[in-house]
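The other protein chains are all here in position, but one chain of the complex has been omitted.
As written, the chains take the letters A, B and C, and residue 1 is the first residue of each chain.
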Amino acid sequence: MAIEASQPAASTLDIRKTAMWAFLASELMFFGGLISTFLLYRARTNGGPGSEELFDIPFTSVSSFVLLMSSLTMVLAHNAWERNDERQLRLWLVATASLGMVFLGGQFFEFSTFVHEGLKLDTSPFGSSFYLLTGFHGAHVAVGVLMLSAMVIISYRVGLTKARGMNVELVALYWHFVDIIWIVIFTVVYLLQV
Amino acid sequence: MATIVETPPVSPAAAEPKGGLWAWVTSVDHKKIGIMYGIAAIVFFVIGGIEALFIRLQLAVPDGTLVSEDAFNQLFTMHGTTMVFLFVMPIAAAFGNYFVPIMIGARDVAFPRLNALSFWLFISGGVFISSSFFLGGLPDGAWVGYSPLSAQPEVIRMDFWVLGLAILGVASLLGAVNFITTIFTMRAPGMTLFRMPVFAWMQLVVAFLLAFSLPLVTVGLFQVLFDRNFGTLFYDAASGGDPILWQHLFWLFGHPEVYILILPAMGIVSEVLPTFSRKPLFGYQFVVFAGAAIGFLGFGVWAHHMFTAGLGPVAETAFGLMTMTIAVPTGIKIFNWVGTMWGGNISFPTPMLFAIGFVAMFTIGGLSGVTHSIVPADTQQHDSYYVVAHFHYVLFGGAVFGIFSGVYYWFGKVFGRQLNERIGKLHFWLMLIGFNLTFAPMHILGLNGMPRRIATYGDGLGWNYWNFVATVGSFVIALSILVFLINAIRSYRKGEPAGADPWDGRTLEWTTSSPPANYNFAEVPIVEAVDDFWYKKYGEDEDHMPVRLDTNPLDPSALDDDGEFHVHLPSPSYFPILLALGIVTVAYGFLWIPVGFAVMALGLGIMLWAIFGWALEDIDHPMGGDDGQGGGHGDDDDPGSEVSEQVPAGIGAGSGGGE
Amino acid sequence: MKAGLTSKLRRRRPVLAGLALLVLVLSACSEDLPQNSLAPASERAQNIQDLFVLTMIIATVVFVLVQGAIIYTAIKFRRKKGEEDRPVKQIHGNTKLEIAWTIAPALILAGLAVPTVQTIFENAEKPANALEITVTGHQWWWEYEYTDLGIVTANEMHIPVGQDVFLTLQADDTDVIHSFWVPRLSGKRDVVPGHINTLTISADETGLFLGQCAEFCGLSHANMRLRVQAHEPADFDAWAAGQLAAANIPAEGDSQAAEGWELFISKGCSACHTVNGTEAVGGGINPGPDLTHFAQRDTFAGALFDRTEENLRSWLANPSEMKAMEPDLNRGMPNLGLSDEEITALVAFIQGLS
Partner (left out) sequence: MTATTENPETEEVQEEYADHLSPANYWGIALFLAVVTAVEVAITYIPDFDGTVLVVSLLVLGAVKFLTVVAFFMHLKYEPFTMNFMFYFGLLGALALFIAVLLAFEALFDSF
């Protein structure tokens, strides 16, 4: 039958990675909206403190670096998973989750200092948009940490061999996405505003 | 998830085709979910219609006193919200769910449980918003929820609206991701993108529009929600907030939304016209590209909803011109539809009547749309009844006529019995007359200076006559809907059996039995052309005349011999509905903080239970359906098991076959 | 016989439909249309009208062509008795045609674009030596401040014929979005908290021009009407002079008006309503119209009611019953629980504010 002729190469698309990328594309729009809201309100401090007074670039640089490195540990975990190296996989997963938690700790510290210095959710449009943006990013990081922890548990319970679906891959994609969003936030929201 | 190892001949869900209530609630079968979407949408359609009748009765005479201003504002807000988010979108999802997988030769969508979650979230959101009726009044900030009006925190009503829309947004987003994945990865062998039925194409475009536009309004919704509840200042002009930002965020979503509503109907019509003209769709690729172009341009014209907001002449010019360009691909579609009928052997059963009605009525809406792109003229038409007339010609004359065309076209395939033709024709003519009687006068009213969303109007403004006519018309429409409901119930009971291929159809769904077996295809079809089924039935001689081939290309499931087909299907799951329940519980709790914290905790508990249950249903794939809420980040992982068995399909290797 | 009749009717169906339509349209007896955007009474409104008519002509042509094509096709190629399987040529498309009907509309639209852009910029220009009025939208009434003349009034705008009037549109920060629309004088323009919009209107003829708020602004959106009275320049100056005169405050005494004036202060009316040159400074968190020359107006409450004795009485008795408002949310006139005597006195007073 002439199917071979009329039938091009079968779809090489992995179903769940395709879904993940579609979802991440949609998330780009979400953070795009939050970031541009911040850019619109960046100078509207309503008498409250503004970015110049508040932002502590050295501190934020460190936490940015932490998140950046968590991407490294994540990709190493993914690499270990592809090599079916369960031990390495767990190691790097734990490392990634820990770095994520360090970042969250840093964000918590930053928020509390800002609040202490007089920038609250209801201080100014600047404050509102800053907290909404960084808050939603933080929420994404937290969700990522949860997923990573889940992966570790699974890994101990049943193992995460290649045959067992592609969860490491999906979590990795999600985690890196959270990282690239922070790359943008760090540049546009922090560095460009001081 | 049933493991792949020992596969029952036919999975539990498959065992009972109809099944009891539980079978429906836990179903992950795209066809069952599609039917549920359809029925729920029709119910909301009736509700929204009743709201519309109240509106028309109030406006039938000047200084109407049937309802109070307060009630009126609730009525038109919910009429818009219901029709857009709870009728047209879900019923398009109903057709998409039921037919896209079959049309592309798949056995289900990529993520069946995620699909069920989308549906139950839609139900939750719809019930959530509507329940405000018993809890302090329906939302009353208009369906566009303009801030700062919607951010005025006195009444709880707009919280229902904001949270409800957020939930519906998540539902649609998950659905969109699901459909993108399904169409990209699960097409049958040989079903290249350019052999897909136009309906599947339009659903793909819609899925992308949803994926890219919903997050934008979600941002705005969160801002309003926080303004109302946590004292943020996004829309508080007193402290430097800017109400116009909401209009941008809303219309960045809201305009693509218009195409989200109309493109599925265009897809349906593009299937119906060829079938009943016994000719292929004229300019298949152009119709597809035009659809994609409409979707793409749809993102560039949002500000034409803001021509009176004071954007300044430069922006107004830019968006005016962008808006004009949309008329071009729209025209292409209309011309191609006429070209499809041209030279055909045209029969006029009800689906065809509605399809032609669509083309005719939508053309009117398109033309009045052009007058909106003429910015100065729009400053007169904006927020007047002229606009109301325009978008009803697009969304009623367009979307709704297209939808009913689909209902009459596919009813037999879905329920095994055809809708009655005589009653159907009565339905069509009543609706066509009632529709024009209602909305054509609104053009005049708007140009005569009647603003929309007014609960009363003074006598002596010259609006009395046409308002009365419109009210009469609206009841003719109501009558036509009644006729339809009677027809549907009657035909479902004792309509004439449809058979596999009642219309001598062109696309894969007609190769299956009516209703299709729950595994859709006993043998995954191998596709060689656009309108593959037609070309398996008919050849073409040298002067392009169709020649009946003596083949029987029906799927074995449609044939009499009921053989055992070893098809593994995803087993039912009650975790999707549980997760939806948890999310909506959290939403209810949110409304009555701090007391609500207890409720929210309960909801979170349910959510966790659902998520872990979901995950552990298939130990291979933990943390299923993670965080459905929030920005709508539900990176779900449905087991690959039921999908990996799908025979992979060709990916867009260019030129459509068949030509 | 009966069958014959029905078949005759069936054949005549289009004719009957046409007749029905004709009757429908004709019986739209020419009521007068004070808010008709198609009856422009100003240069800018005329520009818009011309543009709209041009578009409509083109649209009508396209409409006739497309609908004609649909109907013609449906009739000419309809399936007749017994040709269920009449084979028809399987045409898949025609690239030339596609290109044609892609380019043709594009050209038409390009043609339309030129005058459109011109008009956009023309209507946006700030006119020279215009009368300047600052319009403030409130839930649910309009406030006008003649910046050069120092006049403040509400709902009823008075303008000289033939002179451009440059409106500065604004709303209080705590208010919502409204839209100023007098169809015969110009298109509408939104009134947005935190934004300053502008709009130029003018009237080529004397007379009364009606309008109303066109952006949904909450409970009483429908009752936020306005009117523009165009005078000959001389009459306008007379009106302005009248507005600038001192408020007519009754002298001490036991006249009802005097009693009303005391109530006006004691009942707290003066907290929201201004009466120029008196202790009634108004403003406040829930500002009401300036009443300095209330008796010079024809209407009140968002140009909703005629300024008649009984209207005013029932208004003072229970405002929210006459016009939906939310005084408890500082939107609109509260019910002060006045006795009949008090009402009589207050009405006497405000009716005296000529």
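Just so we're on the same page, contacts are C-beta pairs under 8 Å (C-beta built on N, C-alpha and C of every residue); 3 or more make two chains touch, one makes a residue touch a chain.
It should be emphasised that the depicted structure is a prediction, and the values quoted were computed from it without experimental measurement.
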Just list which of the chains on display the missing one touches.
A, B
Sort through B:Asp242, B:Glu271 or B:Asp555 and give me the one touching the missing partner chain.
B:Asp242
Spell out, residue by residue, where the missing chain touches subunit A.
10-15, 17-18, 21-22, 24-26, 28-29, 32-33, 35-36, 39-40, 42-43, 57-58, 61, 64-65, 68-69, 71-72, 74-76, 79, 82, 162, 166, 172-173, 176-177, 179-180, 183-184, 186-188, 191-194
Across the whole complex, the chain not displayed is touched by subunit B residues 4, 7, 107, 180, 184, 211-212, 216, 242, 244-245, 248, 252, 299, 303, 311, 315, 519, 523-524, 565-568, 644-648, 651
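We adopt the following convention: only the chains that are shown with their structure count from here on.
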For subunit B versus subunit C, what separation do you get between their C-alpha means, in angstrom?
35
Distance between the centres, which are taken as Cα means, of subunit C and subunit A, whole angstrom
50
Which residues belonging to subunit A are in contact with no fewer than two other chains?
none
Can you list every residue of subunit B that touches 2 or more other chains, as numbers and ranges?
236, 240-242
Where on subunit B is subunit C touching in the complex?
68-70, 72-73, 142, 146, 148-149, 152, 154, 236-238, 240-244, 277-280, 282-286, 308-310, 312-313, 316-317, 320-321, 324-325, 327-328, 331-332, 334-336, 338-339, 341-348, 356, 359-360, 363-364, 367-368, 370-371, 373-384, 444, 447-458, 460-462, 464-466, 469, 540, 543-547, 658-659
The residues of subunit B that touch subunit A in their complex are 110-111, 173, 176-178, 180-181, 184-187, 189-190, 192, 211-216, 218-220, 222-223, 226, 230-234, 236, 239-242, 245, 249, 526, 528-529, 615, 619-623, 626-627, 630-640, 643-644, 647-651, 653, 657
Footprint of subunit B on subunit A - complex, ascending:
1-3, 6-16, 18-20, 22-23, 25-27, 29-30, 32-34, 37, 40-41, 44-46, 121-125, 127-129, 131-132, 136, 139-140, 143, 146-147, 150-151, 153-154, 158, 164-167, 170, 174
